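All protein chains but one are shown at their positions in the complex.
Letters A, B and C name the chains as they come in the text, with residue numbers starting at 1 for each one.
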Amino acid sequence: MTRFECDYTQGAHPRIMQRLMETNMEQTSGYGTDEYCERARDLIRSACEAPEAAVHFLVGGTQTNTTVIAALLRPHQGVLSAETGHIAGHETGAIEATGHKVLTLPSGDGKITAEQVRRAYDDHWNDATHEHIAQPGMVYISQSTENGTVYSLAELEALSAVCRELSLPLFVDGARLGYALAAEGSDVTLADLARLTDVFYIGGTKVGALMGEAVVILNEALKRDFRYLIKQRGGMLAKGRLLGIQFETLFEDGLYMEVSRSAVSLAIKLRDALSGMGFGFLHESPTNQQFPILPNDLLKRISEKHTFSTWAKIDEERTAVRFCTSWGTTEAEIDGLIADLAAAK
Amino acid sequence: MTRFECDYTQGAHPRIMQRLMETNMEQTSGYGTDEYCERARDLIRSACEAPEAAVHFLVGGTQTNTTVIAALLRPHQGVLSAETGHIAGHETGAIEATGHKVLTLPSGDGKITAEQVRRAYDDHWNDATHEHIAQPGMVYISQSTENGTVYSLAELEALSAVCRELSLPLFVDGARLGYALAAEGSDVTLADLARLTDVFYIGGTKVGALMGEAVVILNEALKRDFRYLIKQRGGMLAKGRLLGIQFETLFEDGLYMEVSRSAVSLAIKLRDALSGMGFGFLHESPTNQQFPILPNDLLKRISEKHTFSTWAKIDEERTAVRFCTSWGTTEAEIDGLIADLAAAK
Amino acid sequence: MTRFECDYTQGAHPRIMQRLMETNMEQTSGYGTDEYCERARDLIRSACEAPEAAVHFLVGGTQTNTTVIAALLRPHQGVLSAETGHIAGHETGAIEATGHKVLTLPSGDGKITAEQVRRAYDDHWNDATHEHIAQPGMVYISQSTENGTVYSLAELEALSAVCRELSLPLFVDGARLGYALAAEGSDVTLADLARLTDVFYIGGTKVGALMGEAVVILNEALKRDFRYLIKQRGGMLAKGRLLGIQFETLFEDGLYMEVSRSAVSLAIKLRDALSGMGFGFLHESPTNQQFPILPNDLLKRISEKHTFSTWAKIDEERTAVRFCTSWGTTEAEIDGLIADLAAAK
Partner (left out) sequence: MTRFECDYTQGAHPRIMQRLMETNMEQTSGYGTDEYCERARDLIRSACEAPEAAVHFLVGGTQTNTTVIAALLRPHQGVLSAETGHIAGHETGAIEATGHKVLTLPSGDGKITAEQVRRAYDDHWNDATHEHIAQPGMVYISQSTENGTVYSLAELEALSAVCRELSLPLFVDGARLGYALAAEGSDVTLADLARLTDVFYIGGTKVGALMGEAVVILNEALKRDFRYLIKQRGGMLAKGRLLGIQFETLFEDGLYMEVSRSAVSLAIKLRDALSGMGFGFLHESPTNQQFPILPNDLLKRISEKHTFSTWAKIDEERTAVRFCTSWGTTEAEIDGLIADLAAAK
């Protein structure tokens, strides 16, 4: 069985495993105060061209979203998000559990626009009863999105400009940031993110690491006491160096982009093959997630050898599904999948 | 200026004020442990034909909604509500501030159906990733709704049946319960609510009292320790007897229904007059809130003598507004409003 | 039965009731936006010599403490308080319910010192693991305290100075502020509180009003959006004018201090009589709460005609109890109590 249902089916990139083995018996201080973490922070600051950024390592995405959002908002404020945003629908109400409402904006492709943010803000403040309504206090987006789409540099710049004008911190969930940076046609860099946002994170769990997300904080107010917040929300790993070693490995020789490009290129190969077979897609994705609309009987046949996620029922005969590639996907696996799809058609 | 923008523009019914004056210098114990509260509880249990009900008095609606909902849910659960529900949009995220998500259902008229509840429940449990989604844990409805509409007995029975089948406690926000019970064509009684729900409240603030909401708890698990929860959420009035005296007055001689019927009857008079003038309505309301769609220039003219709430822009020339009657509205005031509307037309 | 167990056994001062009656049928806007509230705010700003202060009216003390404290703290911060502070032990964990720890300091008399605050702050920051400990984020004191004691001007100035030096906002719970201002030997004024604190409140519930607390905010950051926070925590009274009318009455002719002085003077009369009978006290109180240590058999006898609160068991034969006077206590009532105590001795 070859697994394509998500991008976290395997352990870590072999170079990471090797480094973890080599360093295993070394003794270091805990909680991210060790030298591996420090070097990884420097490498990330450098990759982001942001020498003043604060960099912290957390274990997972929900934890990171919760910690950052609860740190930025006052109690009466909510976070603007696409209705498809991970925080809106796939974190078991974790944001609400910290006391804050997720203020959803409609979205077909997983993205929101600067114009939507401005309108939500204006609608709030123009409402005579606005004190009775949770106040928009920040903006959350994902890059790439839950639909596999990516924000262009122009879109990000427009969002950033409106957020700064309206004093709404902008937070980018980068659980799949590598795949966004490596996306077909992408024109956004880490330095752009550091320049345009208040805080974002570089996902490790889905991009080559065993686990771990690197939060990059540009906003001065948010930098203050952030380690307290990580600890309080349960995100401070005792053996913090495990995260430092992994991010050091990912960023010292370009491994992060290397594995990201590999995953995207294999996803595009799959996409083109499916298009060639005449299938359409639920979302147009230039990244590692592909959402083809496939006949149910075909799905049944290939499910004997491959896993995928069911995404949406299209009609009685067709279903949109998700195939993910990852840092670990091989060309042989994709070729096998394509061959089986062609045969099952 | 005559005020119709809401149903809390005046103090309390004169009989309540008289009782507060008469009892003012009496000395009683605090926090609702006095005899006035006890008598009021008995009168309410009797009116509800629910001798085993627990009855508690809180000060206001947001507080009551927050206290009840946070008491019923486990941390990972949310509350199903119409998207127009008061808790969804007009309580500054108070429910989220207790850690729980409001799970909204679409609604044109302010109501939700048994079928919607079942579907939301099924959709949740049929989702393969349901553990990543806030779980529907109870159902919130308003009677009357924020749109002035009321649930019929058949609708309530259907909701109650599905809630019991699915083990979802049913909570009715009765901030305007008197006006619902007195609504044109209403076939629901207090006894029906006690029979069909887990908990509901009888609004005092908008129906004759200075302030106060009487929570009627039928659900055994919710009865336990409820006074702790009132205290924790800031709803336990030190001079609790103020609420007891008011509800005693409202329920000892039928005053609650008397003032409710008066308000509804004047609202219907206004509605019929507006219909007679050829105006339509945003919502068809048989209660004390009326939502006519009126020309902007007419609104401008009558705003010199009457207040109302702006509800929704219909087009460039017309706006839907809200006129509320209340226990304190007089026939002369409604006649004056009707005359001014006719003159301004 | 004459009640001395607390200072909220009766309704409101007759002049307040009269004003509520006179204004009862007037129509005003809701939620504290009416002219009565506006005038009351001006009177309070004037009494505090604080023309720039923001003044808000909430219904009760727990609600006010919760709203203010949750508004001031970031998620990882706690509030320093005497271990006897109301927030520490008598609000059913309301502060914790907003996510914040109450950081208690030992206190024999209900007060804390500037030195204790400095030490708590230093201890926190000197701890190598301070990021693993809730951070002191503000200071809460009560004036008068739960033990009936009062801070002198010198004590308040010292606390204020250390709080400003350490950037810890200082919040004064004034549920019994009138009785503190009128305390025997008091040298603190409302203007001092406005000068020395970030926020405090002027208690109405226990000092002549039916209910209501007037929050006076000096801290600029806290002023922002405070009405949202009141609404979210359930403290925004729909008929807000009820609070405005009461505070206007209390502050337009000096009624607040008049009733406070009356209560304190009767409490001192009781204290002196008890001392004269040879009884000691649990706390030395110059305010309206007195805590004599009395023989159990005497308590049994007087409990047939008077109520009081049991405070602490001293030994097998004696108990410390609390007698409270209030704005409503009469000289005849105190004389009756003293006579009964003397007779029962």
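Here is the rule we use: a contact is a pair of C-beta atoms (placed from the backbone, for glycine too) under 8 Å apart; a residue touches a chain by one contact, two chains touch by 3 or more.
All figures in this text were calculated on a predicted structure; none of them were measured in a lab.
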Checklist entry - Among A:Ser29, A:Ser46, A:Thr129 or A:Ser275, which one is in touch with the chain left out? => result A:Ser29
Item to check | Listed residues A:Ser186, A:Thr205, A:Ser260 or A:Thr325, member touching the removed chain | outcome: A:Thr205
Checklist outcome for this item: Of B:Thr98, B:Gln116, B:Ser260 or B:Gln289, the residue touching the omitted chain is B:Thr98
Next on the checklist: Under the stated touch rule, tell me which residues of subunit A contact the chain that is not displayed.
Outcome noted: 1-3, 5-6, 8-12, 14, 17, 20-21, 23-30, 59-63, 66-67, 91-94, 97-98, 205-206, 210-211, 228-229, 231-239, 242, 307, 328
Checklist entry - Please identify, in ascending order, the residues of subunit C that touch the omitted chain? => result 75-76, 78, 89-93, 96-102, 128-129, 131-135, 309-310
Checklist outcome for this item: Contact residues on subunit B toward the hidden chain run 31, 70-71, 74-76, 98-99, 131-132, 135, 225, 227-229, 231-232
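Going forward, only the chains that are shown with their structure count from here on.
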Checklist entry - Of all chains present, which has the mean Cα position farthest from that of subunit C? => result A
Next on the checklist: Suppose each chain is reduced to the average of its Cα coordinates; what separation in Å results between subunit B and subunit C?
Outcome noted: 33
Item to check | Whole-Å gap separating subunit A and subunit C, where each centre is the average of the chain's CA atoms | outcome: 50
Next on the checklist: Can you pull out the residues of subunit B that are in contact with at least two other chains?
Outcome noted: 91-93, 97-98
